[in-house]
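The chains shown are only part of the set, and none of them has been moved.
Note that the chains take the letters A, B and C in the order they are written out, and that residue 1 is the start of every chain.
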Amino acid sequence: MKAVVTVMLKEGVLDPQGKAIGHALGVLGFTGVGEVRVGKRIELDLAETDPEAARKSAEDMGRSLLANLVIESFQVEIV
Amino acid sequence: MKDVNQALAAEFGLSADEYQRVLDIMGRTPSFTELGVFSVMWSEHCSYKSSRVWLKTLPTKAPWVIHGPGENAGVVDIGDGLAAIFKMESHNHPSFIEPYQGAATGVGGILRDVFTMGARPIANLNALRFGDPKLARTKRIVDGVVRGVGGYGNCVGVPTVGGEVNFHPSYNGNPLVNAMTVGIADKTKIFLSAAAGIGNPVVYVGSKTGRDGIHGATMASTEFDADSESKRPTVQVGDPFVEKLLIEACLELMATDAIVAIQDMGAAGLTSSSVEMEGKGGVGIELVLDHVPQREPGMTAYEMMLSESQERMLMVLRPDREDVARAIFDKWDLDFAVIGHITDTGRIIVRHKGVLEADIPLDPLADQAPLYHRPTTETPAQAPLGSVPDPVGVMAALFTLIGCPDLCSRAWVYDQYDSTVGGQTVKRPGGADAAVVRIDGFRRAVALTTDVTPRYVQADPEMGGRQAVAEAFRNISAVGALPLAITDNMNFGNPTKPEIMGQFAAAVRGIASACLALDFPVVSGNVSLYNETEGRGILPTPAIGGLGVLEDAAHAVGLAASAGQSLVLIGDIAGHLGQSLWLREIAGREEGPPPPVDLAAERRHGDFVRSEILAGRVAACHDVADGGLLVAITEMLMGGRIGATLAAPPDTVPAHAWWFGEDQACYVLAVTDPSATLALASAHGVPGRLLGQTSGQDLKMADGATMSVAALIAEHERFFPEWMD
Amino acid sequence: MKAAIVVFPGINRERDMAIALQLATGHRPQMIWHKETVLEGIDLVVLPGGFSSGDYLRCGAMAAHSPIMPAIHEHARRGGHVLGVCNGFQILTEAGMLPGALLRNAGLRFLSMDCHLRVERADTDFAGHYQTGQVFRAPMAHGDGNYFAASDTLDRLEGEGLVAFRYASASGEITNAANRNGSQRNIAGIYSPNLRVLGLMPHPEDLVDPLMGGIDGKPLFDGLAAALAA
């Protein structure tokens, strides 16, 4: 079973990386690019075969390690 | 928006008395934004209301001091037409909440204090104190803080050249992150913050304003409790890339004559920067917040005035130079906006979307800021320690001490900090008692150190305060530099507790006496109070950042000994074990008075050692500090990967007390002609003694005990990598 | 030798590089802002170390698209010399001027310490003042110096003699312990096929003065000055 944990900065938290990418895209001539936000995509191969159990476990991982809940939030998807 | 009343004022951290004072000044109920302005300006962090009466007693003057406390940073004349500009600042509370960003933005903030005065930053230091290494939380905080310090400092390209790392359970819920920056400027081109010129534009540059860190200044002024989790949205995120651009853009602008006044936006952001600039200049200001560059939609006046978004500066420009300035900030892709102008009203007036959001008289906001003579109680004197038997023997104790968290190698930490960028780092971390950084284009160099031994301060705050300054003096002297001035970072607990305020007052007395005796004035500093978790205070930690100067960087010596040298002790070892690391790590006790500091001896010994170094007669030098004489010697041997044979201690002092006592005003010198050094010392009335000779691969004691230096090095380097990686 | 240092926003070792070049050539190199578009009368173009665009996204990714880059490509195509150090090396790989990529250090920590480099060939304009097999010391200071390329690329680099320096022990052994950032085959620096473009991670420019701990890096600049004299 594969779980994908997506970690993004919370709304309102400065994203210096996104800002710099937005600027660079402008320099490259891409127009009409508004806000850019950068986050992480973490793909986990899990031995668990029950989707609900896998989701619960990935959510635990998100809370305890993968996301820094002070500034980030995360979502889990089972694929 | 909430109604403004006493309950809201209390939520904002204002006492009933303080709120009454606001009502008296305003003659009406303040607006929400006005209340916000008062609350941050009168917070402990911005107003120094508990500490001001004591800080005033510190010596701040010397012929070489150009600007003492009161400016963004202290400024001293270091010769050749150069000024060194430096300061230390804490970011303790933010670093507990989010270690990486807390530490990173701490570094960013202190850099701005220094380059806002016209200096190019040339060195960073960081004094770190963490809880018990056995706790998982401590590990996480150490990891985040070290990454944060490095992440920011490395990116801005300022070498991180020194600092301290200590552990004690009293910091379990309240680590200390004190960052220091040193910059160099032409001494005739120092930029100050006093605004002037009625009608001059007030200009905002740097990053856009978001909702970051609103009420950070008041957060730094309260204790942590179980609820602090809920205060978390105030975390600020640093952008060191923008800081780097801001440094370059500001320095470029400073080479023109456009700037009348400049000030970084630190704690309490736009509020404190504008209030301070106008207050110092005795003028008024009118701001139109609609022009503030904003990162998020829908920000209110209150939010913009209190935001602590990072990497922003406020300037007053000559009106005819606005275009010059704008072109420079455009070049560096930074926001540039005229957000107001200087007035003659003596008031701060804030408008947003056509609404008058604040109208406050500046004088009373400053003059009538609360000032507390808080009650103090003296720390009771520690009972004398009496004699303590040696349970393990000297070599075994050395092996334990050299590997313990407080004495082991800090390489794991400083190997994550770029210490060479700039190409001027003469003595890197670990290489000498003070870092030595040359000034680009000159022979001259500055010597930099941070010091304090909190367990001494806890046991005897006055002696501990004195010792911190003396150790900074010693570390600078030990590389051959002349100590010039210090910055301090006073980290203490809750000032409303008389025993805490008593620690504070006594530590200030100790610092002041040492500054006077050593001609080593305080030119800048910072106070961090309420460092407590659930009612338990940290060890009182008045960190001292010292700066000295070498006319020629080539005169600097490090601490690594090499083969064929004699080791000479300068100073007297009485074998003082009270509050020593030996007592704690080997005997398991944290007791007794700290070692007494004889300031006249510090001066005499330091001056002698420095003159010997400058005369070229010293190959290496190290002061005796934590762990005592044998630890100091061992550090010199490990540094040079060389062994030594040591003479027996005198009969008058038990061997373990001689080798591990933490007596003050002592140095170990590696020399090739020990008799010349000893003769000169005696001619100067300075005690000296031959300790032994370097040679071979082993440390050999007079009683036959032997240990290979390689084994000592392995033990010394073991702790951090094993713990962290 | 006329040298120019390209100043990208966020780089921070341009002054260190200028000091080293001035020592070797006797004059200050020219500083070129990244928004310029022409390079004229320049023998050596240097991309210095630092954090161009904050090292955001990938180190060097944004600088590789700077307005100055077409002129640098053109300079190299004409056989001009290019030196990229640290961030400069990353920019050269991002711009496709050197093969491979620099990944995050294997230990995921920034590494700031001296390392030892073994000179793989001395018959180039950059390494002429070293001997083949010689080991020299240089500070490194990077978070992303882990050299990666597909194995056929690595084989080609080795086959064509384009590996410039490898991380080594003080006595010249190519060991894992010496390879702290995890680079494939201990590679610390590589050349373009014409040997005129060099990228390397460590900082020889920070070891050109005995006061800073040695002059191990100086031969690189002296060698360049000699090779490109006149």
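FYI, contacts are C-beta pairs under 8 Å (C-beta built on N, C-alpha and C of every residue); 3 or more make two chains touch, one makes a residue touch a chain.
As the structure is a prediction and not an experimental result, all values here were calculated from the model.
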Report task. Would you kindly express the chain stoichiometry of the entire complex in this file with the labels on the displayed chains? Result -> A x2, B x1, C x1
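As a convention for this text, only the chains that are shown with their structure count from here on.
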Query raised in the report: Is the number of contacting C-beta pairs greater for A-B or for A-C?
Result: A-B
Report summary line: So, in whole Å, the Cα centroid of subunit A is separated from that of subunit B by 36
Query - Approximate Å spacing (C-alpha centroids) for the pair subunit A, subunit C - result: 34
Report summary line: Among subunit C residues, those touching two or more other chains are 53-54, 56
Report task. Going through subunit A residue by residue, note those that touch at least 2 other chains and give them in order. Result -> 16, 20, 23
Report task. Could you please specify the touching residues of subunit A with respect to subunit C in the complex? Result -> 16-17, 20-21, 23-24, 27-28, 38
Report task. Write out the stretch or stretches of subunit A touching subunit B in their complex. Result -> 9, 12-16, 19-20, 23, 68, 70-71
**Report entry** Complex interface listing, subunit B residues touching subunit C
**Finding:** 147, 150-151, 154-157, 239-242, 244-245, 332-333, 411, 414-426, 428, 438, 440, 553-554, 725
